[in-house]
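The other protein chains are all here in position, but one chain of the complex has been omitted.
This part shows chain A:
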Amino acid sequence: QEKEELIEEWQPEPLVPSVPKDHPALNYNIVSGPPTHIITVNGKECINFASFNFLGLLNNEKVKSAAQASLKKYGVGTCGPRGFYGTFDVHLELEERLAKFMRTEEAIIYSYGFATIASAIPAYSKRGDIVFVDEAACFAIQKGLQASRSNIKLFKHNDMADLERLLKEQETEDQKNPRKARVTRRFIVVEGLYMNTGDICPLPELIKLKYKYKVRIFLEESLSFGVLGEHGRGITEHFGINIDDIDLISANMENSLASIGGFCCGRSFIIDHQRLSGQGYCFSASLPPLLAAAAIEALNIMEDNPDIFQTLRTKCEWMHKALQGISGLKVVGESFSPALHLQLEESCGSRENDVKLLKRVVDYCMNSGIAFTQARYLEKEEKCLPPPSIRVVITVEQTEQELDKAASLLKEAAQSLLN
């Protein structure tokens, strides 16, 4: 009888709290037509400085015709996971080509960029293992770490001294309990080019630390694949490091390769394990063949035109220089990084007001024909929330006049709105 009363009285919370109508993340920009170099946002035609189309392959005719051919042969979907008649010859070809391009033994493809690193980390690191991860790691890495249930140790962004301190602490812990230490795996997870801060990780020092403290390195190269290095092979080529020194390289094909999905590459010893224990690989449908064919063609173009990487780097340096000296906004990111952030030099007091102010700057630029976007984060979910910023993306298709126009528009906007 009491139980009946309790059941009657209990009132749950509403399933979701209501969201105010003017929440900045609720009203999406609507892009009509393809998100290429010239983009039509909310009805206005602008030059696209917001899509991660670094090598301009989104609108490439060869890529599109390769995808068309694949569409005519296979249809759109694969109707099954890799294990159950979802493996097509295009997937096998793409995996071979990626492994050859990156000069590793094997590669494995996922059908969703976010799921790539979020499935790769929990496949190796389990409860009781230790992962040292940079503070500025992207959200996908954070979710992978959460799914793995391992001990997470954050070290300050790009601070090798801090990392070494944590490693030394772990070493002293190990000496107290050598039996446990013998079975506890250790990993370092870093990004080649950080999405949240636009700078690169000091890979040579990390390799030294790897061999000194016996930790494995997982490298996330979503932004640096197809950008850094003489042939676009990423940060290992940029620093001239033997690729076998990195245990696992994970990248998504949604930035430079202008397709969808992601891949991991490395030695067969490591990659083969994911074929049975990568959740996003085993329990999810495989990549549609037309997207795999588009990625193969994009790789062909990358291999045939190795000079686009230098062109991209020159443009990035040009833009980086042009953006210096804007009053009120500071540039965050390396000079050769194609994805920069513009943060407010002085905050207005609250994050909400900062976001509103940056929105006004972005709207000003969009009204004058340059499309920027604010970097979006889930404020309550991020471990170390970066400050609000405007994302500036440089692609090979932008001309120097357009870069200058964008920089001068930002200067104007900053002058009128931020003072």
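By definition in this document, a residue touches a chain if its C-beta (ideal position, glycine included) is under 8 Å from a C-beta of that chain, and two chains touch if they have at least 3 such contacts; residues count from 1.
Here, contacts and distances are computed from a predicted model.
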Protein name (UniProt record) of the chain left out of view, among "Dynactin subunit 6", "V-type proton ATPase subunit", "Signal peptidase complex subunit 3" or "serine C-palmitoyltransferase": "serine C-palmitoyltransferase"
Hidden partner chain, touching residue among A:Lys44, A:Lys100, A:Arg165 or A:Lys214: A:Lys214
Residue among A:Lys44, A:Lys73 or A:Lys168 touching the omitted chain: A:Lys73
Candidate in contact with the missing chain, chosen from A:Leu291, A:Cys365 or A:Leu410: A:Leu291
Residues of chain A (touch criterion as defined above) contacting the omitted chain: 3, 6-7, 10-19, 23, 25-26, 28-36, 39, 41, 48, 50-53, 57-59, 63-64, 67-68, 71-80, 82-89, 91-92, 111-115, 118, 124, 138-140, 143, 146-147, 181-186, 211, 214-216, 244, 252, 254-255, 257-260, 267-270, 272-273, 275-276, 279-280, 282-285, 287-288, 290-291, 294, 371, 373-378, 380-381, 391
